[in-house]
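Of the protein chains in this complex, one is absent; all others appear in place.
The letters A and B name the chains in turn, as written, and every chain counts its residues from 1.
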Amino acid sequence: MNNQGIEIRWHGRGGQGAKSAALLLADVAFKTGAHVQGFPEYGPERMGAPITAYNRISNNEIRVHSNIYFPDLVVVVDETLLAAVDVTAGLKEDGAIIVNTAKKADEIRPLLNGYKGKVYTVDARRISVETLGKYFPNSPMLAAAVAVGKVMDTDLFISEMRASYEHKFAKKPEVIEGNMKALTKTIEELGEVL
Amino acid sequence: MRTDVNTINEKTPHEDLTEGLMMFAQATSKNFNTGEWRTNTPVFCAEKCKQCLLCAPVCPDSAIPVKDSKRSDFDYDHCKGCGICVKACPFGAIEMREGQ
Partner (left out) sequence: MSKKDRMSGNEAVAYAIRQINPDVMPAFPITPSTEIPQMVSTYIANGEMDTEFIPVESEHSSMSAAIGAEAAGARSLTATSSAGLALMWEELLLAASNRMPLVLALVNRTLSGPININCDHSDSMGARDTGWIQIYAENNQEAYDNFIQAYPIAEDKRVHLPVMICQDGFITSHAVENILLEEDAAVKEFVGEYNPEEFLLNPGKPIAVGPYSISSYAMEARYNQELAMENSKEVILEVAKKFKEKFGRGFELFEEYRTEDADYIMLIMGSAAGTAKQAVDDLREKGMKVGVLKLRVFRPFPAEEIAMALKNCKAVAIMDRTESYNGHGGPLASEVTAGLYRSKVMIETVCYTYGLAGRDFTVETAYEIFDELKDVAENGKKVKQHRYIGLRSKERS
């Protein structure tokens, strides 16, 4: 994150947790003392329909209250959106895009309307199933957004997320470890390409 | 803020009206002589009255006083002369007459 801060756009489908991931990211970035904004673009709630959510994270006060048209980072929580939504619209060439897919970045790039910046892929389904036993893409994608966007130190991220999950899942402690593993595994796997 | 509402009338300037025209008194309708509006007058005939008390509850102006389970003559300060009591009386103990 440079001094101007970072602007992130999330693409997901209703019900997958992209909005929750954006709000969680705002929450965890706040712990670093940063100014944060996390908000979804609202319409009637429809399961499975494309949705967009946003984050602004900055060392300065954030006053802008518009959507983000020129993001530094785009996170695509559902691979099928690549065919339905222009996910790289306005994405800065020196920015990056992260796609949830089992494919390699080279295989995804041709689907990105000629985008020339960095492309990362995260196999959130495999990571999620291996660590949580179920498909919840938002923990891996959140970890990927933090690592690729250099939102905060990843060790601090991990410790803050543990505190956050312990609070959030106080009544379901059995899911905490799985979620923590999903985060660390994503960061480890990304470590090889970053 | 509490004001003697009896000091307020149609000539009172806005400064002296109560906030939101709130009334700081109860049962102020008693102070209003609606009997003055009467054009026809019910007359109570005590000999014919069986004290069934069907008349008192239908009076819209509570102008039929009831004490110790017995009605007495009309409260003409408030009776508007609507005649509902005449219709309610099964014994012809109330008669409607023209004028006040």
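Just so we're on the same page, a contact is a pair of C-beta atoms (placed from the backbone, for glycine too) under 8 Å apart; a residue touches a chain by one contact, two chains touch by 3 or more.
For clarity, every value in this text was computed on a predicted model and none was experimentally measured.
Asker: Under the stated touch rule, tell me which residues of chain B contact the chain that is not displayed.
Answerer: 1-2, 10, 12-14, 17, 19-26, 28
Asker: For chain A, which residues reach the chain that was dropped from this view?
Answerer: So the residues of chain A touching the unseen chain are 23, 26-27, 30, 35-40, 42-44, 61-67, 69.
As a working rule, only the chains that are shown with their structure count from here on.
Asker: So, what's the distance in Å between the C-alpha centres of chain B and chain A?
Answerer: 76
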